[in-house]
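Following this message is one structure expressed as structure tokens.
For this view, one protein chain was removed and the others were kept in their places.
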Amino acid sequence: MSKGVLVDITRCMGCKACQVACKQWNDLPSSNPAFKDGLTSPPDMDGYTYTTVQIEVIEKDNDYTMRSGKRQCMHCLHPACASACFAKALQRDPKTGAVVYYPHLCVGCRYCMLACPFDIPKYEWDKQFPLIAKCQFCFDPNGKYDRLGHGLGPACVDTCPTGALKFGERDELLKEAWQRINRDPKYIKKVMGEKEAGGTSWLYISDVPFENFSFRPNLGTRPLPEYSHDFLKWTPVIAVGWGTLLTALYHYTKRREKIAAEKDKNVHM
Amino acid sequence: MSANKGLLQEIKEYNWKFTMTPARKVLFLLAGLGVVCMIFRLAVGLGMTTNLSDKWPWGLWIGFDVLTGVALAGGGYGTAIIVHVLHRGKYHAIARSAMLTSLLGYILVMAGLFMDIGQWFNFWRPFVSWGHASVLFEVFWCVSCYTTVQVLEFGEVVTEKVGTKYHAMFKKALPVLMIIGIIFPTLHQSSLGALYLIMVDKLYPLWWSPYLGLLFLMSSFFVGPAMICVETALAGRAFKHEVPIHVLRGLVRISGVFMILYLGLKFFDLVNRGVFNLIFKGNLEGNLFLLEVVLGVMIPIFIAFSGYSNTRKGLITFGVLVSGGLIFNRMNVVFTGMSAAIGGWYFPSIMEWAVSIGLVAIGALVYCFAAENFNVLDHHEEHHHNATA
Partner (left out) sequence: MTNHFIDFKNSDVFLMIGSNSAENHPQAMKWIMKAKDKGAKLIVVDPRLTKSAGLADMHARLRPGTDIAYINGLINYIIENNLHFKDYVVNYTNASFLINPEYKFEDGVFSGLVEKDGIKSYDAKTWQYQMDGDPVKDGIREEAIKKDPTLQDPNCAFQLLKKHVSRYDLKTVSQVTGTPEEVLKKTYALFASTGKPDKAGNVIYAMGITQHTYGSQNCRALSVLQLLLGNIGIPGGGVNAQRGESNVQGSTDFAMLNHLLPGYNPMFYASKHKTLQDYMDKDVPKTSFWSNRGKFVVSMLKAWYGDKATKENEFGFNYVPKHDGKNRTHMGIFEEMSEGNIKGMIAWGQNPAVGGPSSFQGRKAMEKLDWLVAVDLFETETSAFWHRPEADPTKINTEVFFLPAAMSYEKEGTVTNSGRWLQFRYKAVDPPGEAKSDLWIADRLFKAVKKEYQSGGKYPDPIFNMVWNYDIPGEDEPNIDQVALEINGFEVGSNKALDSFGKLMDDGSTACGCWIHTGYWYVDKEANTVAAKRRMNKDKSGLGLFPQYGFAWPANRRIVYNRCSADPAGNPWNPQKPLIKWDALAGKWENADVPDFKAVEPAKEPGGQATPVTPDKTVSFLMQEEGRGRLFAVKGVNDGPLPEHYEPIESPVQNIISKQQTMPLATKFKGDFSKIADTGSDKYPYVGTTHRVIEHYQSGAITRNCPTLAEVSAHMFANISPKLARKIGVNTGDDVIVETIRGEITCKVAVSGVCVPLNVNGKEVEVIGMPWCFGYKGIATGASANDLTPSVGDPNTNIPEYKAFLCNIKKTGKH
């Protein structure tokens, strides 16, 4: 059992209250961002923005419609970023499901940014000693920014006026998601995050394709760390096997060389 | 202490040589520029100095300096297998030179990495954090250890001239070091490719493959001889040192065999995953893939097994095509293959170029210095060979 949030795109009005609440709760500084389209701002998450509401104008039925979707860390059940981190600066808290960043461990290699299938981790590019930035699910083992540990929902969820965000146990939210989908034919018959990347704590339901909110269309369902594991599991085998083989070859060829040299000597003698 | 003092004394009294040529002056200038840029980068951070962004967190330094640098430096361990494990005597001529290139390559790779990481004072963290689920963890350990091993290996060469009393010790340890020094690169050459396994949703299917690690390993192996061809051609000009054609040709043919295997595996994998047709889609990815495979693999195979490889020109062509093809391959993985998924494009900043070029210039200068002062090139090898025999 771990926590989760259900995001219902059909209920989101793009008010950005969650985005502002996140900045305020986490003491994140604001910027003067570049212009994108008059809707989404900043254009994307960045080193100081854990979440953005992506607002899209979508073609539909000979006209257009508008949909908004909050984007942030999905808090994967099998986080690619955590598995990619060779310094263990990203770790999943098994109780809450939060994938938490520990800045003091970070080397700053940015492999997590590439590994993440949702392109979530961002970097403080302007700093001399930059760190990674991403949503912590309002879980903070050090306490200062902790909400989940106190039994509260994340700041974003608690500020949502329309119920587009709902916090709870992931299992129960998943059930509710399917209930909503089965009750109303407008929904796409899919819960984003149920299986994607091996399952995520944040779940999305929508009546427009999820690609509108920057989800890759080709997201697999296999936990991504398994891809690395499939490779790494051979390491000890190769190390020992290859070492043994090389040592054997070394001695064999050396001996052969010696014999050849001796033969050579005999011939010349 | 007295021994150390003796060593210092010895270093002081050694007859160091370094010839200044116009080419070396240019190299010094580039190296100096690179160092200045590196200091600037460390002072102000990455945002101001590079064109890296949240979309393109990895750029030239990782793509070229690390991923490509390590592969090009792969000549060292390949030659080590042939010479020190398989005891193919005729290749002794290039063993030390290849090893030196490799060592320098790795040191520069580490310098490049150091430039690239944000919390560089934290570089030691992975040693204690033990993030063993990460492919990068393997890369990190192997590269660090292998560089150490290579330093020790090169110690055997240095102590011939300086610190001679340790020479016997180094010489005794050499076989063990050599074997360790082969295991590590085998692991990390492949794991550099395996870094991209986790990006299964992002890397274009022509490049992503479950055999990515094996393909990187194989390519790092066959690029070794190619690099030696290029290197010896350059060194030959600079140091009037010519490696016999038959030695190089033998290596090139070994290379050719691996390239055939590589190509076979690649096509088998593409067909197996049902993405073979993507090659001929006519899009950027397809065309660049075709270019990479034809120029960097197919034509070189043809050269290797044709009479053309019996000429110096042929060998150099082979070397340039294979090395270029490998660089192309790595760039395709890091940039072309990712661009569709990431969106937009990345071009390195002047600073990034300056640092990369500066690092190569430093490497070239150190190579020259080592070649002038130690027994790196072949006439000493002959002596060496005789001595062992």
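Each chain carries a letter (A and B) given by its place in the written order, and its residues are counted from 1.
Heads up, the rule we're going with is that contacts are C-beta pairs under 8 Å (C-beta built on N, C-alpha and C of every residue); 3 or more make two chains touch, one makes a residue touch a chain.
In this text, all values refer to a predicted model and were calculated from it rather than measured experimentally.
Seen in the complete assembly, the chain not on display touches A.
Only one residue from A:R67, A:K134 or A:R170 touches the chain missing from this view: A:R67. The hidden chain makes contact, of the residues A:M1, A:V57 or A:V240, with A:V57. Residue in contact with the omitted chain (choice from A:Q24, A:Q179, A:N218 or A:T244): A:Q24. Although one chain is not displayed, its contacts with chain A can still be listed: residues 10-11, 13-17, 19-20, 23-24, 29-33, 35-39, 41-42, 55, 57-59, 63-68, 161-163.
Everything that follows uses one rule, which is that only the chains that are shown with their structure count from here on.
Mean C-alpha positions place chain A and chain B at a centre distance of 32 Å.
Those residues of chain A whose C-beta lies close enough to touch chain B in the complex are 44-47, 80, 82-89, 104-111, 113-115, 117, 119, 122-131, 216, 218-220, 224-225, 227-232, 235, 238-239, 242-243, 246-247, 249-250, 253-254, 256-257, 261. Interface residues of chain B, counted against chain A in their complex, comprise 43-48, 52-55, 57-58, 81, 84-87, 89, 116-123, 125-126, 129-138, 140, 175, 178-180, 182-183, 186-187, 190-191, 194-195, 197-202, 210, 213, 338, 341-342, 389.
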